[in-house]
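Left out: one protein chain. Kept in place: all the others.
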Amino acid sequence: MTRLRYLLILIALGVFAILPVFLSGNLLNAIIKMMISALFALAFTLAMGQAGMLSFGHAAYYGLGAFAAVHAMRFVEAGAFSFPTPLIPLAGAAVGFLFGLLFGWFATQRSGVYFSMVTLALAELLYTLAPTWNSLFGGESGISTIRGASWGISFGDDAHVYYLTLFWVTLATWCLWAFTRTPLGRLALALRDNEHRVRFLGFNTHMARTLIFALSCLFTGVAGALLAIATEAANYTAFSSKASADVVLQTFIGGAGTFFGPALGAASMTFFARVTSDLTRSWLLYQGLLFVLVMLFVPDGIGGLIAEHSKKVKKGGYKALVLPYLLCLVTGLLLLAGVVFLVESTHILLSDGYIAKTKSSGGAAVPFSFFGQDFNPRSWVTWSIPIGLLLAGAALMPAAMKVTGRAWLHATQSAPAQGETA
Amino acid sequence: MTAIAPAPTASAGSGSDVQIPSSPVLELRDLRKSFGETKIIRGVNLAVKRGERHALIGPNGAGKSTLFNLISGHYVPTSGEVVLNGKQIGGLQPHVINRLGLSRSFQITNLFPRLSVAENLRISVMGQHGYRFSMFRPVAGLTAVTAEVDQFLEKIRLTRRRDDNVGDLAYSEQRALEIGMSLATNPEILLLDEPTAGMSLEETAYMVELIRTVTEGKTLLVVEHDMSVVFGLCDQISVLVYGEVIATGEPAAVRNNPKVQEAYLGEEVAT
Partner (left out) sequence: MEYLVVSTLNGVVHGLLLFMVSAGLTLIFGMMGVLNFSHAWFYMLGAYIGFTCTRTIGFWPGIILAPLLVGALGVFVERYMLRRVHKYGHAHELLLTFGLAFIIEEVIKLFYGDFPVSYQMPSYMRFAAFTIFDTNYPFYRLFIGGVAGLIFVGLYLLLTRTRIGIIVRAATFRPTTVEALGHNLPVIFMGVFAAGAALAGLAGAVAGAFFPTSPNMATDFGTLVFVVTVVGGLGSVEGALIASLMIGLFISFSVGLNWALADLFGIVGLGPWAQAFGGILTLKLSTIANSMPFLLMLFILLVRPAGLMGDRQ
């Protein structure tokens, strides 16, 4: 099992290593962003998933890491000192760690919702302060810089940035993973479960939580620095509560209870945003729907779902699951198609261009085209399509859920017994 | 100094042949605690000598758990002193007090429910070995820690359940682990808050036996309601009523103390 895992990791690394050969600049850029957000989520999970500290202000350390990197690069650019570009993430790490210690020392005096509120306040403080503080944060427009050449590499090419990011993300991920196996990493889990008891076992829990929080901020700072290197800029919006919330969302969609889940969640959500924002103006609506649905129906996230399957489904059990899952997929697609039809046609019908057209046509129905098809907005045939799709989906849903539930029992039946004997 | 090495001093049940002069390990001097206006602990004086097995009994709400919370650092005393080995510890942080050699268990089971039994114990043992914030070596490599964890598992008879989640244990197993965790920080004096609460007769007997063996050589302060446990396990008894100690002494003496009979033991002992 573990050997299989190592093999998988090696294969994945190999694939990542040769990607730039096949991919264009734009896609490569998308993958860079995905890797960075994956690292951000992993670093966040160190505080949240492992030590139970729900930080609402992790964007603070992400932004600080980015600004640290930009300033370091500007110093190098100005010739103030020389520092190799590949090591710039260390600046982000240092600043992230220092501010993590400082802010964390305050925040960890509280726990639960109060901890979250302190972290939120600290991040919002930075967010509101940064645009007025020109010398440090470059005001509302932020600061930009350029990557210097070092070690004989120009860093002008996307592939160079890609490999730099890949290296740091891999290294940081390994560190984060190794950390979970150390005494402090195990202590983090105990703190998450029951901080009160840890105190009576001889541990200074305030110190422990501060340190763990700061370590999480360290890796967050690395992620921020990598972003700054990739974009050659940093802007105060990096501190926004939206950015803080994004990482929480991505982590939970990936599954905060697993190690790799958050990375998966972050990468896929970044990809989702990239793709859908090109396709539709309402992409945030779809994203919001996705968040709500995941929280309601997959509360343990993607990672949790995978872990559940690999733990519980018995040998050959997947066969029973294929058809029910297909049925679920069809149901989901029907509902999705209905929603997309309604949202996108509303977009078209309410757009200025369309309204102008109806005016000039003197009140006659103007067909609108959509997916290469013309539809008459005044005809019931048009609206029966989305409504039919939604009704069909809704009708299939109970059946799909029932069948899946039964198949799940089938696929896992012997699992509880196994658990008992283990 | 591992926890397993039995000190040559006390053999269970007899505090008379203690070699170290009977200086108290723990002493409470006019200890008081109020929550707002309500006085819960009203001037408690108590001495627990080395090697002693001391029971603290008293009706519900007498303030026994509150007293434990004061001693172990969970609450700050309103006034008075808690002295551990000659050092004033009242108001210190729980982790400092723990490192000075005092450990406690809880009346309501207080474990790490999502960790395995071995990992629960490992947290205790790890800190004892000085691996508190260490982050540059994997726990798997700490062989001394692992060995000690296994020894404690053996002692509390949970070796079989080593890798099970604590949340899945039976209640009596959780109670055993609760004691094991407190013990694993290798304290000089151990405070147990109602270790047999909520157990069946057999479970209670099993637990008493277990406590007797695992705490060999330790100083013990136990809160207990079950009189058979108290008389079977302890050689000193103090009676706490309404935040005051009304009697202290050997079981027989306390049993016959009219004040105690009136206030607490009543008919139970009169028979």
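Just so it is clear, A and B label the chains in written order, and each chain counts residues from 1 on its own.
The rule is simple: a residue touches a chain if its C-beta (ideal position, glycine included) is under 8 Å from a C-beta of that chain, and two chains touch if they have at least 3 such contacts.
Bear in mind that the values here come from a model prediction, so they are computed numbers and not experimental data.
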item: Shown chains touched by the chain that is not drawn here; value: A
item: Contacting the left-out chain in the complete assembly, out of A:117, A:175 or A:397; value: A:117
item: Absent-chain contact - pick from A:80, A:146, A:289 or A:399; value: A:289
item: Touching residue (missing chain; options A:29, A:170 or A:241); value: A:241
item: Touch with the omitted chain, as defined above, among A:48, A:201, A:243 or A:267; value: A:48
item: For chain A, residues in touch with the removed chain; value: 48, 54, 56, 106, 109-110, 112-114, 116-118, 120-122, 124-125, 128-129, 132-133, 135-136, 241, 245, 248-249, 252, 256, 282, 284-285, 287-292, 295-296, 299, 343, 346-347, 350
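In this text, only the chains that are shown with their structure count from here on.
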item: Chain A - residues contacting chain B, complex; value: 178-179, 181-187, 189-190, 192-194, 196-205, 207-208, 211, 215
item: Chain A contact footprint on chain B (complex, rising order); value: 72-74, 93-95, 98-99, 103-104, 106, 110-115, 119-120, 122-124, 126-128, 131-140, 142, 181-182, 185
